[in-house]
Structures are given as C-alpha cells and as structure tokens.
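Here the complex is missing a single protein chain, while all its other protein chains stay put.
By letter and in written order, the chains are A and B; residue numbering begins at 1 in each of them.
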Amino acid sequence: MNLLASKDDLIRWLDSLLQERIVIAPVRVQEQTMFQPISKVEEIAFDFDNTTLSPKGWFLPPTEALFTVQRDDGQVNLVPALVERDAVVFGLHPCDARGIALMDSSFLQEPSDALYRERRSRTALIGLACRQALPECFCTSMGSAPDDPSHMDILLTEVKDGYIVQVVTEKGKALVPKGLAKYKGKVPTPPKLQAIPTMEVTSAMRGLFNDPYWERLADRCLHCNVCAYVCPTCYCFDVRDYSDKGKVERVRSWESCQSPGFSLTAGGYAPRTTKGERLRQRFSHKFLYFPERFRDVACVGCGRCVKACPVNIDIREVISDLQQLTEVKSGS
Amino acid sequence: MAPESPFIPCLATLKMAIQLTPDIKLLSVELEDPDIRASFDYKPGQFALLSAFGEGEAPFGIVSLPQQRDGLEFAVRRIGTVTRALQELEPGDTLGVRGPFGNWFPLEDYEGKNIIIIGGGIGMAPLRPVINRILERRDNYQELLIINGARTPQDLVFQSEFPTWTKAPRTRLELTVDRGDEQWKGRVALVPDVVKELAPSPDNAIAIICGPPIMIRFTLAKLRNLGFKDNQIVTTLEAKMKCGLGKCARCNIGEKYVCQDGPVFTLEQISQFLEQP
Partner (left out) sequence: MDMELIQQIRDKARNLLEEGTVEGVIGYERASDGLTARPFFAYEPAAAERLIFDETCIHDLVKYLLDKKGKKMAIVVKPCDSRAINLLLNEEQIKRDKVFIIGVSCPGVVETSWNRRSETLQARCRTCQLSKPLVYDFLVGREVARQAEEETYSDITEAKAIANKEEFWLEQFGRCIRCYACRQVCPGCYCPVCFAERLEPLWVGIRIAPEENRVWQTMRTFHLAGRCIGCNECERVCPVDIPLSLLNRKLEKDVKELFAFQAGLDPEESPPFATFKKDEKLEFGA
C-alpha cells in the first residue's frame, strides 16, 4: 500500500530522522552533488540528476580506521572501531541501492566484514525513483530500473503533490511517520531507457581474455582510479598502519586495480604488468570473476564511469565490443 | 557496539628470533590467549598475517608444524617496511597474528609417492613444514629429494636442520648456490640446471616447488622436459594481500583469490588462471 507525503511532510519526516540518526543525503557542492552527512534538512539537494560519487562511501568509506593500537606500559591493546549511531541514506537512486546489494555479496559473505555489516544493519535506505534517465544511464540493462524498489527500505516517487511513499521492508516500515494519507493516484510511468545488449557478457569476457582488444583499449587509458572510485560496486581496498603523534591506527582506504602498485608484492612480483592486463582486470572482475562468485555482474548501469572517465572508456561500448568480437570469433 | 572484526589480530609475543641468513630471521611467536593457542590448528602450506603495529601487516607461510607447541614459526625476509619492523622486534615484544588462512599441501594425497622438493632462497620457508611432516611420517612416502638453492652459501635457510634431513632414510638433500665463496665446496649452479642434472623421474612423483618467479619459470620448463605433467607439479603463490578474507581483491589473480583459493596450486590449476603465460 502506497502512502503520500507532501513536501512539508517529507521535510518534517527528515527533520525527525535527523534528531535520532545520521542522515546522509545529496548535497550541492559547487557544480556537483555529493552524498554527505547533513546537519540541517535545508542542505539536501532534492533536485539533482545523479551524484558524482555513489553512496557506497557510507558503507565503505574512502578512509576508515579498523582499530586503534593502544600501548600501556608495554601492554598492547587493540581497540576496535565503533559504529556508534543509526543512519539513513536518503535520496539514493535504485541503481545505487542495487550497488549496495552487490557489495553485500562480498562484504557480508562469511567471514563478514564487521564494520560494513554493522553500518549496513544500522542504516536504512530511503530512495528516490528517477524522474529522468540521463544519456549515460543503462540501469535497465543491468538488472535495475528507474522505479525499482528492490534493495531499498523505502522508495519515494515524486508526484505533483509530494512523494509517493512505498514501504519495502520492515526496517522501512518502522521509519514511516504516522498519519500519512493513502495514495490513491496513479504511479507515474518511469522514464524509458535505451537498452544495451548484455547477453552472454560473462562468456564473452572469458572467451576474449587473451584478445589483443585489451591492449588496444588500454592505449588511451590513463590508469587513474576515477572509474573505480565513482563506481557503486568497485570495492577493492588497501590496509596499512597509520601513526601520528603516538596514535597508531590500522586504516583501510579505497584502492583500485588500475594503479600499478595494486598487486605488486614487496618482492617485486606483479601478476599484471601491462596497461591492457590492468584494464582487463577491471572488466574481468565486473563481468567474469564477480558473477562466478556471486551470480550477478558487478555493474548497475549508473553511468558514472561513462561520464567521469577522462578519456571516454565507455563500459557500454566495451560490452558491445566484446559481443561483436565474440561473434566475429565464432564466425557467425 | 564493537563488532567482532576479522581484521583484529590475535596478540602474540615474540619468543625467539634467530638470524637464518643475512636478511632472513626465523621468528618464534606465541599467541597470548591460551585458548586461542590451544585451538590454533594449521597444516603445512597455510599462512598467517603478521602485524608489526605501527607499520602494518603482511602474509607469511607458517613454517612450523602444529604439534610444535612451543610456538608458531615464521621466516621473515627483510624486504619492506613491515618485514623490517618485524625483524626489529625483540623477544618479549608484542606482535599480531591473523590466521591460519588459505589451503595447504595435500600431503595425505601424496602418500606412497616419490617427493621432489625444490626451493629457492626464502622460497624454502613454506616447504620446510612439508619436509618435516614427510620426515615425521617417513614410511608413508617413497624417495624424498630436496633441492635447496640460494644466491650464496650464506643465504641458504634452515642450515641447522640439514643434518637431520640428510640422515633421514631415503632422503637426499642437494644444495646449490648461484655464487660460491672460499669455504663453499658444494655445487655452484642454478636451481633449474640442478633439476636437469639430477633428472628426477616423473614416475609416481610429485614435485613441490617454491622460489622467485624466474627460478620457478625455468624450473617448470625443466620438469616438463623430464616428463612431469602439470598435475604433478605443485607450488605456492606469493601475492599481495591486505585482508586474507577474500574481500580486498589485492591477491586476485585471474579468477582466483590467492588468500582463499590458494596459496597452494598445481601447475595445472595455475595455467588456467595465471594472466601472464
């Protein structure tokens, strides 16, 4: 059953959530929209296309301490990092909720990642259905949709009089304010997206593993980490110790398979040394290794990498190239 | 609330550090918690992540055997910041241990076979528990040939154990160095050439090999020439690791996560996923 929240209802609702929880919401920062913890509801940008970074950073922050090392009289004590408060991620689109669900596959698999698990269980997702599809969007080809409520706790859809409130989970139900009217109107038709063919991308990836395609594609790749860092499903990380003025922490930070040192051992061995091998790793992980482990391909079609890549390595084009090359190879 | 984090190491005390070679130390480590100590079971080939707090964590093969109740042993070669910090620890200092991780050498499956162990430099470290396990159950195996190579005589690890190894029945230890010195009366040859020279038979045999990539590459070629099939050659891979939990993806090579699917693989498995032929 759908409810209706007027714009004022929503503001009041968010305000009350903010009293008891951390609220992470889209905020305008210069020309961009970023998910950030807010201190006032007025900071929220309700009117945005897409955020520069996905909300994954709330669950896997760019940097976080895993534990602190304390020393008293030579006695070492490891103090685990805490997740202190409940939270709400507000305003995420369906593709991003799917991204979080895909991250769950790895981080919640035993032995599960404690901090991630704790944040995940203490955070509710109140999403916003997309009003429009951007030219770089292809979520419907990747198992999501502009109005997909899956993986959300609550999905809001903007209508003339406010927002349709679709309660998806028990966790969401507990957050809905009392007294919202039932919504009896029509649910708006979601925007149409151009579908890209994604059939058999995993087997195409496997079949073209040693194809010269990758070195050619990587010619223009800069091997920066932009694609990985804007991606809602890229989750590789680095762990190192950080010491500052006697304080010692074990810190985890984002890292990407595109950087040359990613898999370089202290002894000097690297499994991937060429540009093509490194770029292939990104697509192999998304289309081959991840689905082999967790069934789904690790892409949600949010289009962020398409938009952010400084040299236009367009993941949709890569998928279509793989399919064409596979057809050529099989002689059909 | 503090979640039970798999990233938090068990605290341990350095009991003893023995300089094995100019850059390799054998660290003997005792877990502080007696319950964890009692339940910490592992098999030859498994590894653990050692923490030098303030510097970081790195993976090391466990080179002792589980019944050695006096502690876990690790051979640490000084090569980066973490290994240097581990080497600088004094007996009594605290370090962290996470593990055991990974798979192991399926030594039970190799019973009744001739075993050829080929190690180069620090690559001998993960092979030491294999040798000692085989010697412990010597009757279960046929001939044991150990080829241990290093750059110089000083760089040969586990020299104090050589007499035990040589005295064991049906066991042959062949040492070789790339560069000899005045005292060295032994062989001066590269490991792959020693393999060629000794020409172990592939019949009913398993070759277990670990060493620097270049040694492995050339040794594999020699073994194949001798008629070894890829499923008769077993190795343990070194990979960058940060979590040991199959999450950080640093050790991802091909479809495998070395920390979980490995580090022990047959050449047959590796040739299917190694990204560079």
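Going forward, a contact is a pair of C-beta atoms (placed from the backbone, for glycine too) under 8 Å apart; a residue touches a chain by one contact, two chains touch by 3 or more.
Everything quoted here is computed from the prediction, not taken from an experiment.
K.L.:
Tell me which residue among A:219, A:292 or A:327 touches the hidden chain in the full complex.
P.N.:
Of the listed residues, the one touching the omitted chain is A:219.
K.L.:
Using the document's contact rule, name the residues of subunit A that touch the chain not shown here.
P.N.:
Where subunit A meets the chain not shown: residues 29-32, 34, 52-53, 62-63, 135-136, 216, 219-220, 222-226, 228-230, 238, 240, 242, 244, 251, 253-254, 256, 259, 261, 275, 306-312, 314, 316-317.
K.L.:
List the residues of subunit B that touch the chain left out of this view.
P.N.:
80-81
Keep in mind that, in the parts below, only the chains that are shown with their structure count from here on.
K.L.:
On a C-alpha centroid basis, what's the spacing between subunit A and subunit B, in Å?
P.N.:
The separation of the two C-alpha centroids amounts to 38 Å.
K.L.:
Which residues of subunit A touch subunit B in their complex?
P.N.:
66-67, 69, 74-76, 78, 80-83, 106-107, 109, 111-115, 117-118, 235-241, 243, 248, 250, 252, 255, 257, 262-267, 269, 271-273, 277, 281, 285, 288-289, 292
K.L.:
Give the list of subunit B residues in touch with subunit A in this complex.
P.N.:
Spelled out, the residues of subunit B in touch with subunit A are 1-9, 11, 51, 53-58, 79-80, 82-83, 94, 96, 212-213, 238-240, 242-243, 245-253, 255, 274-276.
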